[in-house]
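With one protein chain withheld, the remaining protein chains of the complex are depicted in position.
Letters A, B and C name the chains as they come in the text, with residue numbers starting at 1 for each one.
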Amino acid sequence: MAKAASKHDNMKTQNLNMIEAIRDALDVKMSQDKDVLVFGEDVGYFGGVFRCTAGLQEKHGLHRCFDTPISEGGIIGIAVGMAANGLRPVAEIQFADYIYPAYDQIASEAARLRYRSNGDFTAPLTIRTPVGGGIYGGTTHSQSPEALFTHIAGLKTIIPSNPYDAKGMLISAIEDNDPVLFLEPKRLYNGPFFGDPHKPAVSWKGQELGDVPTGHYTVPLGKARHMRKGDDVTILAYGTMVWIAEAVADEMGISADILDLRSLLPLDIDAIEASVKKTGRCVILHEATRTSGFGAELSAQVQERCFYHLEAPIQRVTGWDTPYPHAQEWAYFPGPKRVGIAIRKVLEAA
Amino acid sequence: MAKAASKHDNMKTQNLNMIEAIRDALDVKMSQDKDVLVFGEDVGYFGGVFRCTAGLQEKHGLHRCFDTPISEGGIIGIAVGMAANGLRPVAEIQFADYIYPAYDQIASEAARLRYRSNGDFTAPLTIRTPVGGGIYGGTTHSQSPEALFTHIAGLKTIIPSNPYDAKGMLISAIEDNDPVLFLEPKRLYNGPFFGDPHKPAVSWKGQELGDVPTGHYTVPLGKARHMRKGDDVTILAYGTMVWIAEAVADEMGISADILDLRSLLPLDIDAIEASVKKTGRCVILHEATRTSGFGAELSAQVQERCFYHLEAPIQRVTGWDTPYPHAQEWAYFPGPKRVGIAIRKVLEAA
Amino acid sequence: MAKAKNSRKNTSRLYVPEPPFRPGDTPDYSHIAVPSAHSPSRPDPLCEAHETSEHALGLIRVLNFNGETVGDWQPDLSAERLRGGLKAMMLTRAMDDRMFNMQRQGKMSFYMKSAGEEAVSVGHAMALRNSDMVFPTYRQQGVLIQRGASMKDMMCQCLSNSGDLLDGKSIPVLYSFRKHGFFSISGNLGTQLIQAVGWAMSNAYKDSDEIASVFTGEGATAEGDFHYALNFASTYRAPCILNVVNNQWAISSFQGIAAGEGETFAARGTGYGLATLRVDGNDLLAVYAATQWAAERARGGGGATLIEHFTYRKSGHSTSDDPSKYRPENEPDVWPFGDPVERLKMHLISIGEWDEDRHKALEDECKIFVRETYKSAEAMGSLSGDTKVNHYTMFEEVYENSLPHLDEQKRAFSQELE
Partner (left out) sequence: MAKAKNSRKNTSRLYVPEPPFRPGDTPDYSHIAVPSAHSPSRPDPLCEAHETSEHALGLIRVLNFNGETVGDWQPDLSAERLRGGLKAMMLTRAMDDRMFNMQRQGKMSFYMKSAGEEAVSVGHAMALRNSDMVFPTYRQQGVLIQRGASMKDMMCQCLSNSGDLLDGKSIPVLYSFRKHGFFSISGNLGTQLIQAVGWAMSNAYKDSDEIASVFTGEGATAEGDFHYALNFASTYRAPCILNVVNNQWAISSFQGIAAGEGETFAARGTGYGLATLRVDGNDLLAVYAATQWAAERARGGGGATLIEHFTYRKSGHSTSDDPSKYRPENEPDVWPFGDPVERLKMHLISIGEWDEDRHKALEDECKIFVRETYKSAEAMGSLSGDTKVNHYTMFEEVYENSLPHLDEQKRAFSQELE
């Protein structure tokens, strides 16, 4: 479990869940920089439907953390204007499933403003939004739309898997001078998830990655977290799926090299390449719909760079090519069984 | 040049460019089926900025081919409602670059209505929109967003490369009971394009695929066109890029197996698999931005199925990961040089 | 007055609106004038749109608080039909209560009540034809009940069990009942507004005189689809009714976040050239009358009407929130427009067509019916035990016919089950 925490050895830490870590990141930045504003549907007085902004309005003022109309396009639209005018807006989209009305403002505007004006104007905004299933949210509270954003030049797309990264990456995102989409795996808000919904929930208490330094620190964008070192197979994952990867590797007792990608664009292709060249086998995990998911891009890049090292076809383990069903949630979710089958296939291949 | 025209041997044909072929498909369906309505920005009296609907209002009536407000979300929104109510709307989005305000209506609504209502309601609509560069359209008149739609379960995404297919596929799309996104490579409207913008433009006159049967016929969705048979390398392409593939193969004098995919979702994976297993080498072409482009999905699927037959890494040739620039249009476009380099790489690999 | 307000200081010129009362405050809504003179006269349903611009700012009411009916908008409804409406409202409320409790017991993942707003959906449905397509939100269950849908079917949907007509695909309350003219509810707010306009345009195109009627909460009027709907409905004179249910709250946000400096939500329609009515949504007779007017206008070729139903969301947003976190706990009680069930009951009593005993009996009947229906529904499965939904159904109805890649995924799934 390699955490980059060594450099924080002299920092005080506190155990936080992912919601608290995100809130802490916002609080740190709002305290440091009065250009940081936080807004979205129900984020003001109420503190967000997942409580990520609870207390921020009271502490920092009504004008720095406020409710918006239910208008995702409008929310990102004002964020673009504010960012261009020197602020550091952090906008929340209540569920990633509701980000599509803002797609145009993100893809055509935030991501391209710098380019089309040749640097005359920029849009350093951060968009936070919860992704993924695992809470019986059905078709409209479970989606993982990351691939729709990694196709957009000018945008950065990142996704933490634990409180430590969540705080450090969110601070990096806010300080970044480009627009950043920060995806929050909602199933991980309260604890890591090892794939069995019937087992009692695990909390972040007692998890090393739940120990979060107080104050300011950053986790750089574009660097994967080498979650576990191993020789038999490389597992590329992000968000909720990194914990499934670890659980399955444990259960199978294999020596897996697991990368928590954290940042999808920019991508830490060097770490990926090094790992696959070492193991010769690669399994890619994500929760999103399979076709044209981000796993396709990972698979393509791995085979482009590691072709001569590959001893088995790269396997993708994903959600099915259907909307995310409600009652069949766990039949849809790429859980330990599906992951295990793929790993076995890759290991068994000649 | 395998055209499925044999079955149309007894049909009368006329030479049409792609604009005329599209218009003819609309005319055929509007004449056969009064449930077919055609609408969009400037498509009524004016007949569309690319003239694809010219004359249809005059022939079929003001209420069957009409102008809409400049509101892509509204256009697709009414199309969903009409389709659910038994009509067969064919909506035009003036440029694919302007489809994003309609993204929510397409991805959340049209594509999922059947699923979420378990078949109680359906949305058999067709969306036509021009894609691709080659007309100095810059960042906002040149995009190829197909990958953003192939990720959406419930939607079909297709793209013809010639008048014959354009008409037959558009008729299939209109008759299909699922929502279909029909992409029109605008650089091919008036003729095939072999990659050199400085050579005189070639017209569809004299091109076999410009000979379009009169009346009703269909080209089935989900079937690739085996454009050229060859043994050395498989080239997977669609839209404008199929012509570049052919031109480069000619120029290089290689024996290329070229598939014009035509339908991206559903995908003719059997034809792809058969070809790559035969050649052992594969180059994938598209104009869109590289990262998370549809080429990634193709690459992933090819290596999943043909891993043991591959003799060289699959190569993707694509637009760069930048917005589509204006003055540098031809430096951005994946032209013959870029394609040639990739083919050579694949052929030379041990 | 709002204490909490001052603690959240705002030291810049950026204005952020706030509700008058927050938890800890004593809510006082005496500033909301309850019109005593019963609001604007009833124009001809085929009048010019601008003749209704005052109606967008006033409030159409029929029922006095003492149970009398007054004013121009009194509809001609038999006591029998009124009792039918009363029963539909009471059934709706009884079902909501039961389902809310069952959710708390883990029988389903989620539930949403319509408490306080029953007159909007029931009164509206009473004034439409059953073949008019309603595009509801998640708070118009009253439409289904008024139209006689099977409550067991509804409950099975919420329980995502083997009796669920949607095969477990959708979360609770996102019903779809084509046969009852009830469009599949989207989880994405606003989207159906413009779809309803398209539906209505095709009615016109087919020379049918059916109309469409679509609902949105006041909060979701901020979505682009609301603008699309008003604009397209105006341009093509679509035969439809656009209903804004202003229940004062959008989860935790008060209506002023969506309204801004706008005086009413009905007035949003004025600039689009639409007919606009604003109605007391807790007054079933007024809702009926306004709907009936708008339906007549639409059917007669007069185009669309925007109706704001002014009401109050008595419960939390859903089973997922606790409203006392963002508004005074007793606010529902002091809300000055009363309760829709009580108001209709009092009217029926005042005209001698109802009494306390019959009311009590009906209440019991509703409760028992709901309890029995729920039992038979739960027998078909629930989330807390076995839903009894066939998992393979998740691969169905993605497309009309399955596609090869889905077949392959189905096969892969069956491997997982081995």
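One rule holds for everything that comes next: a residue touches a chain if its C-beta (ideal position, glycine included) is under 8 Å from a C-beta of that chain, and two chains touch if they have at least 3 such contacts.
Just so we're clear, the structure is a prediction, and the values are computed from it rather than from any experiment.
Per the touch definition above, the residue from C:65, C:205, C:369 or C:392 contacting the chain not shown is C:205. Contact with the chain that does not appear here is found for just one residue of C:263, C:342, C:372 or C:386, C:263.
The residue from A:52, A:87, A:285 or A:331 that touches the chain not shown here is A:87.
Counting the whole complex, the residues of subunit C in touch with the unshown chain are 12-17, 49-50, 56, 201, 204-207, 222-228, 231-237, 239, 256-263, 267-274, 301, 303. The missing chain lies against subunit A, touching residues 37, 63, 68-69, 71, 73-74, 77-87, 89, 101, 104-105, 108-109, 113-122, 153-154, 156, 176-178, 222, 266-267, 269-270.
Within the complete assembly, residues 41-42, 44-46, 49, 57-58, 61-63, 66-74, 97-98, 100-101, 136-141, 290-291, 320-323, 325-328, 331-332, 337-338, 341 of subunit B touch the chain that is not shown.
Operating definition for what follows: only the chains that are shown with their structure count from here on.
The chain with its Cα centroid farthest from the Cα centroid of subunit B is C.
Look at where the CA atoms of subunit A average out and do the same for subunit C: the two points lie 36 Å apart.
The centroid of the Cα atoms in subunit A and the matching centroid in subunit B are 33 Å apart. With touch defined as above, residues shared between interfaces to two or more other chains in subunit C number as follows: 167, 169-170, 174, 186-188, 224, 398, 405. Counting partner chains per residue, subunit A has residues 73, 97, 100-101, 139-140, 291, 320-323 touching two or more of them.
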